[in-house]
Structures are given as structure tokens and as C-alpha cells.
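For this depiction, one protein chain was excluded, whereas all remaining protein chains were kept in their positions.
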Amino acid sequence: MPIIHVDMIKGRSSDSKRTFATEVTELACRCFEVKPAQVRVIFHEIPRENWAVAGTLFSDKEESPSAS
Amino acid sequence: MPIIHVDMIKGRSSDSKRTFATEVTELACRCFEVKPAQVRVIFHEIPRENWAVAGTLFSDKEESPSAS
Amino acid sequence: MPIIHVDMIKGRSSDSKRTFATEVTELACRCFEVKPAQVRVIFHEIPRENWAVAGTLFSDKEESPSAS
Amino acid sequence: MPIIHVDMIKGRSSDSKRTFATEVTELACRCFEVKPAQVRVIFHEIPRENWAVAGTLFSDKEESPSAS
Amino acid sequence: MPIIHVDMIKGRSSDSKRTFATEVTELACRCFEVKPAQVRVIFHEIPRENWAVAGTLFSDKEESPSAS
Partner (left out) sequence: MPIIHVDMIKGRSSDSKRTFATEVTELACRCFEVKPAQVRVIFHEIPRENWAVAGTLFSDKEESPSAS
């Protein structure tokens, strides 16, 4: 506790997830007064054809994930 | 906001997801007075061996997903 | 199946939720070829102090939920 | 109703999921006075590179999933 | 790990949740070869006006939660 879930479009690098996991754990410890071993981080990577904004699936857009 | 998550058995067509995403976004805008750009739709497709009803996994059933 | 979860800011009327639940169920039946009894809709109403966009909690904003 | 979601590291056998689904359904019926047909169980299997404890991804650890 | 989430209609007794939490933890340990300290159970209690089956909110039904 706490458990941090991240929903995001599939395709980020392992390095970006590694860095996020390390730093968000430190942040949670600092904000919520917990110890690192109490923090869990789970990434839910969603394929582009399974995520829509404004009614349009990412897979039907020209733009990159970062543009949403 | 709002964020609409749909848990369902894996295997629906892109067209069915596209239609659902478009129309549920319109519906959310009409019901909750938001703009399309504020609505997110995320499909979580679950393999048949990871979803049970009445204690039985779909992958152990004869019947099709639509029968559950 | 399917299960439709809606995360949204707390404060919508029962009527808006009632209408959404009825119509999204019809939509899911039409798109995914399921029967109404197979569709579940769950609203998760989030207090304004527990939802942030662009790093700012709704409770710290002037604007209304519909502006997010 | 109820809906039981299980987040866990990917890689458990079908038999272990089958047994869990059967028995947790019986348990839910006994504790919450529902019928088996009302209980849904969904397994969300998370790859080792998408789950961190204490800021470290499982895929960066020596240890097995059961050691977390 | 694993993390077990239970979505259910609000109103079950503390005793029923206590029993479920204890026994589902034992079950997870037996099925998935983890230790009790690795298992988390989280109940998400949903108000009757926020859960619909077949397009109808529980709060609009005559029947009790166990009948769904």
C-alpha cells in the first residue's frame, strides 16, 4: 500500500518504465509516509486499437500516442 | 473525464469496438454534459482462460462468449 | 459480460446515470452481440479532491467538472 | 455480482486458475449470500516487466514471482 | 502479489468481509504458491444507485442485491 496503476498506450521502453517505477515509489514514500517495500506499481499497457479519445481509436489516428 | 473501461472476452472485431467507442462517447456527452475530447474509452480484452462465471472458466465451456 | 466501468467526478444526477446505464447496455448488446442480462455497468464516482488533470486537483480549480 | 479481479504476475498454470476460480466462487457464495451464477472472476496477468515492488521491476530481480 | 479486488454492492457485514479476506488469502497461497504477507484484498463497495444489470440500476429494482 499504496498500489499505483498506470494505464497507458503500449510501446514505452523498459527504461522509461524502470525510471518511472523507481521515482514514483520514492515520491509515494515522501508524500504518504510509507516505506518502499509497501509500494507497488503496475503498468497496464493498452494496444492502440483499444483506447479511444473523443470517440476515435488511437489506431485510427495519424498522430503519435504522445499527441493525445 | 469520464473514463469508460470495458472488460470483455477477447475477440471482438475492430469495427465493433470502433462503433462502440464512437457511440458511447456521444452518449456520455449527452448524459453527463461533457465534450467529446473529455471522454476516454479503454477496452480490456480478457483471454477466455482468464474469465470465469459460476466458477467455470470460459475456456472450459462449450458455449460462445455471447452466451455468458 | 461485458462489464462497463465509468470513472467520473462525483455529482451527476440519478437520472443521468439511469439513462446512461440503459442506453450503454443497448449499445453493448448491439455492438458485441450479448443479451442485456449479460451487461453490467458500474459507476465509480470520484470526489473532486481525488482527481487531477495536468497536475491540478479539480477541487483546486475554478472550473466545473464538465470543463475537464 | 460480486466481481472478483485478480492482478498477478503472468505465468500461473491453467489448473491453478481453474482451482482458484472454482473455490473463490464457492467462498463468495458462502460469505456474501449470492448464487454461483452471480459471481465473476477475472484474472489480469501482468508481465514481469510491468510490475514493481519497492521501485524495482520483477524483470530486474533475481527472485521468482512467489518471492514477492 | 497477487492483489484481489472485489467489486460488490455496498452493505455486507464486516464479518463477511473478514471471513472472505482470511479464506481467499489462504486459497491464493495454496493455488499460486505465495505467502500470506504477499496477498492483498481490497473491497470496493458500490452504492445500489451506481450498479446496473440489464440496464437497470439496483436502486430501481425491488429485489435484494443477492438476487442479481
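Labels A, B, C, D and E are assigned to the chains in the order they are written; within every chain, residues are numbered from 1.
Methods note: a residue touches a chain if its C-beta (ideal position, glycine included) is under 8 Å from a C-beta of that chain, and two chains touch if they have at least 3 such contacts.
Since the structure is predicted, the reported quantities are computational estimates derived from the model, not experimental observations.
Trainee: The chain left out here touches which displayed chains?
Mentor: By the stated touch criterion, the chain not on view contacts A, B, C, E.
Trainee: Residues of chain C in contact with the chain that isn't shown?
Mentor: Against the missing chain, chain C presents residues 7, 44, 46, 49-57, 59-60.
Trainee: Pick out the residues on chain B that sit against the missing chain.
Mentor: So the residues of chain B touching the unseen chain are 1, 3, 40.
Trainee: Could you please point out the chain E residues that touch the chain left off the display?
Mentor: 14, 17-18, 21-23, 25-26, 36-37, 39-45
Assume only the chains that are shown with their structure count from here on.
Trainee: Check every other chain and keep only those touching both chain C and chain D; list them.
Mentor: Touches both chain C and chain D: B, E.
Trainee: Please determine the option from C-E, A-E or C-D whose contacts repeat those of B-D, over half of the contact pairs being identical by residue number.
Mentor: Same contacts by residue number as B-D, out of C-E, A-E or C-D: C-E.
Trainee: CA centre of chain B versus CA centre of chain C: separation in Å?
Mentor: 14
Trainee: Centroid of chain A to centroid of chain D, CA atoms only: how many Å?
Mentor: Computed from C-alpha means, the inter-chain centre distance equals 21 Å.
Trainee: Can you list every residue of chain E that touches 2 or more other chains, as numbers and ranges?
Mentor: Expected reply: 1, 3, 7, 51, 53.
Trainee: Would you identify the shape of the chain contact graph, picking one of line, ring, star, complete or other?
Mentor: Topology of touching chains reads as other, fitting no named class.
Trainee: So which chains actually touch one another? I want all the pairs, not just one.
Mentor: Chain-chain contacts present: A-B, A-D, A-E, B-C, B-D, C-D, C-E, D-E.
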